[in-house]
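Removed from the display is one protein chain of the complex; every other protein chain stays in position.
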Amino acid sequence: MRRRFTVASAMVGALALMTLAGCTTDPNVGAPTDEAAPSEEAVEWFDQELFDKQDAERDVIPAGPEGQPWLQHINAEMVDTSEFTSPGAKKACFANASISNPWRQTGWITMNEQLKVLQESGAISEMETRDAQDSDDTQIADIDYFINEGNCDVFLISPNSTAAMTPAVERACDTGKPVVVFDRGVQTDCPVTFIHPIGGFAWGIDTAEFLIDELEEGDKVVALRILAGVDVLEQRWAGAEKLFDEAGIEAVDYFTGADPAEIKKIISDELAKGDVDGIWMDAGDGAVAAIEAFEDAGADYPVMTGEDEMSFLRKWKETGLTGLAPVYSNFQWRTPLIAAQKIFAGEEVPKEWVLPQSPITAEEVDEYLALNENMPDGHYAKFGGEDLPGYPQVWEDRIIP
Amino acid sequence: MSTVAPARRARRRQLDSSVIVGIALVAVIVVGAILVSTVGRNFFSPGNIRDILTGMSVLGFVAIGQTLVVLCASLDLSVPYVISLASLIGADLMAGNPANIPFAVLVVLVVAGAIGLANGLIVTKLKVNGFIATLGTGLIIKGYLDTNYKGTSGEVPYEFQLIGATGIGPVPVSTIIMLAVALLAAFFLARTRTGHHMFAVGGSDQVSRLSGLRTARPVIIAHVLCSISAALAGLLLASRLGVGSPTVGTQGGYDLLSIAAVVLGGTLLMGGRGSIWGTIGGVAIFAVMDSVMSVMQVNPFLKDVVRGVVIVAAVAIYTSRTVERRRPRFGPGGSVSEAGSKPIGDLAATKEGAVR
Partner (left out) sequence: MTTVSQAPPTTGDRLAAFARNLISPRGAVFLLLVVLLIAITVYNPSFAEPSQFIRFVQRVAPIAIVAIGQYFVIVGGEFDLSMGSLVTAQVVIAGNLIGQDDAKSIPVLLLMLVFGAFIGLINGLIVTFLKVPSFIVTLGMMLALLGGVLYWTGGAATGNPADSFREIGRGGIRDLPIIEILPWSVVVLVVVLVLAIWFSRRPFGRMIVAVGDNATTAAYGGARIWWVKSSAFIISSLSATVAGVLLVGYAGVHPSVGRGYEFIAITAVVLGGVVLGGGRGWVVAAAAGAFALEALFTLLNFAGVPSTYRDAVQGAIIILAVAYAATTFRARRKGHALEAPATHASPDAPPTSPEASQTSPEANQTSPAPRAKEPDATASARPAPIPSTQRADNETKGGL
């Protein structure tokens, strides 16, 4: 055993040393301890600068064509793309993180309908997709495969996680072909454009301000969060938590894995402990279970923020509770392919393409319910595909390519 | 492996074991190559081979360790969390500075070894079934990870990233290291006393004890080595990701996949018989399958269906062969004294297995 242990470690060590030879970075880090304490920044998700930026962006009237939010942008710094100008239909390669939740599935359907439009117009010849099934390692391999074998003209990447995907995205950039990143970002500015809605802090501000307005100081809010460690989700809570603290709202947060059974248990337990006045969610699936927990316990409906998922909108309407549906704009799934088309046409695109993101309020809920009448519960009201060819059948039947 | 195989029957069986996995692998490759060519791609292109080999390396490390544990009739379900922990400790200690690499690697291996030791002691001394023991330690590590890490952490220096990112021709460095570790593990099983004891204890704990073995030792060592090889997988992932990640182990589903790969490779889940090279074959089958499905752009949900069916079907082919294969060992009609002959048979198998 000892032999294998030492040989194995020696091998890794030797390899490391081999690559290390010739490196001249000065060693400026003290002897680390055994149990590495995580750095503060790793645990703390709140970022005042980003918070302020997103807070301001909420009030900006976006530039771009009216009624087509997926083409609009906020405070954009346009970049020249003439170096990529090239005629003919191009092949897009899409490294997708996963389609493991209803939001991503809805977006994925929309993206494929957008693809059909661009194929017909002759801008895009085909899109090859590799799905990483929520695994960083797989997505890195996917991107490397595209670089080596894909014959890609443009890389579309929806990163599974921010920091881990950075080296692979940089390798894609090194090919000299345009790279478009959307949804979660990466820690490099090498992509031609990074497409995303305003962001998690804006969500947090929208929702927290709504709850603070509707509740009194000292009231209790239960926050239901899907999972830890995903920046777009963490920022939602980081923003909201800060505002709750400042307003004297008592907020407790739980991770639910989006499992409605878990959500119901949590709310039941909280109701057994005492009154719950507000429910805050970082994503809408499972919202119905939370509302039902109040019904089952015979408690008054809380003030609640969910998401623009149909199940929540329907339950909201049915119960008549005081609610808000924050939106993490699902129509952003249309934008990457359109961006690719613009890049090859030599049109300017925003370096950071911030899409509008505005919640659905009580006044608007009827309108969105009517628009999406036959859509399944896992559908997202602001999916933005009403002018695409397959509408509405493809979304109603939820045909996943 | 070319080792001493005194009995002719042993040699034939030895051939059987690797040949079946090999044939399955070749079959998967042939089918895969045909399928890939239908969509106008070349299965044997460098990029594709690189993709497959990369897919093999991480699971390969985990499965090598898992093979040792399964041989001892235990299981290790804590590997995903060990992987995540290893990637985080490694990346944090390296902190972007290449000078820290040896130290970080050493600490990671020591921590992993300690976890493996705990697993082994719980299994052998507290007599907790390996399934529950490692499920429990896995949950404990998960609690530690969730409490102390929120999101990715640390920074892997460029030099260490090269392990995950470079290759010799189409063969990634990581795969070469993985195969070297496999070679060491196979050597360990074939040539060391502890390796032989693993087969014996896995075959029959009772008989081993009655034969004078200290039966706890091989099990503990297997668990330690399994955690260490999971840690190597974690380090490799850190090198590929450039950071440590608290979810990277669970993302890959390495616990159940590694066990499936081990069984696919012909190792008996109840222990006592199996080989490292079979496991590598099993891992390769998974990697080829995944790669082909990715090239074919199979719906991700359907991928899981295919994986599930292939795992069962492949093992079914193997087990049906195994049952026939084992018959002669008892001689004609030898089963009347089954109770008596079984342990002997197992011990015999032990020796033959050990030769592998």
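We just call them A and B in the order they show up, numbering each chain from 1.
As a convention for this text, contacts are C-beta pairs under 8 Å (C-beta built on N, C-alpha and C of every residue); 3 or more make two chains touch, one makes a residue touch a chain.
These numbers come from a predicted model, not from an experiment.
*Asks:* Give the residue, chosen from B:39, B:180 or B:305, that touches the chain omitted from the document.
*Replies:* B:305
*Asks:* Of the residues B:56, B:133 or B:226, which one touches the chain left out of the display?
*Replies:* B:133
*Asks:* Which residue numbers on subunit A touch the omitted chain?
*Replies:* 99-102, 105-106, 109, 228, 254-255, 257-261, 263-266, 268-269, 272-273, 285-286, 288-289, 292, 296, 311, 376-379, 397-400
*Asks:* Which residue numbers on subunit B touch the omitted chain?
*Replies:* Contact residues on subunit B toward the absent chain are 73-74, 122, 126-133, 135-144, 146-147, 204-206, 256, 259-260, 263, 269-272, 299, 301-305, 307-312, 315-316, 319-320, 322-323, 326-327, 330, 335-336, 338, 342, 345-346.
Please note the rule applied: only the chains that are shown with their structure count from here on.
*Asks:* Considering only the defined contacts, which subunit B positions touch subunit A in the complex?
*Replies:* Residue list for subunit B touching subunit A: 41, 45-48, 50-51, 54-55, 58, 88-89, 92-93, 95, 97-107, 109, 111, 113, 146, 148-154, 157, 159-163, 165, 173, 177, 180-181, 184-185, 188, 192, 194, 221, 224-225, 228-229, 232, 235, 237, 240-243, 245-248, 251-252, 294, 297, 299-301, 303.
*Asks:* If we count contacts the way the header does, which residues on subunit A are in touch with subunit B in the complex?
*Replies:* 1, 3-5, 7-9, 11-13, 15-17, 19-20, 23, 25, 27-29, 31-32, 34-39, 42-43, 45, 98-100, 128-131, 133-138, 140-142, 144-145, 147-149, 161-164, 166-167, 171, 228-231, 234, 400-401
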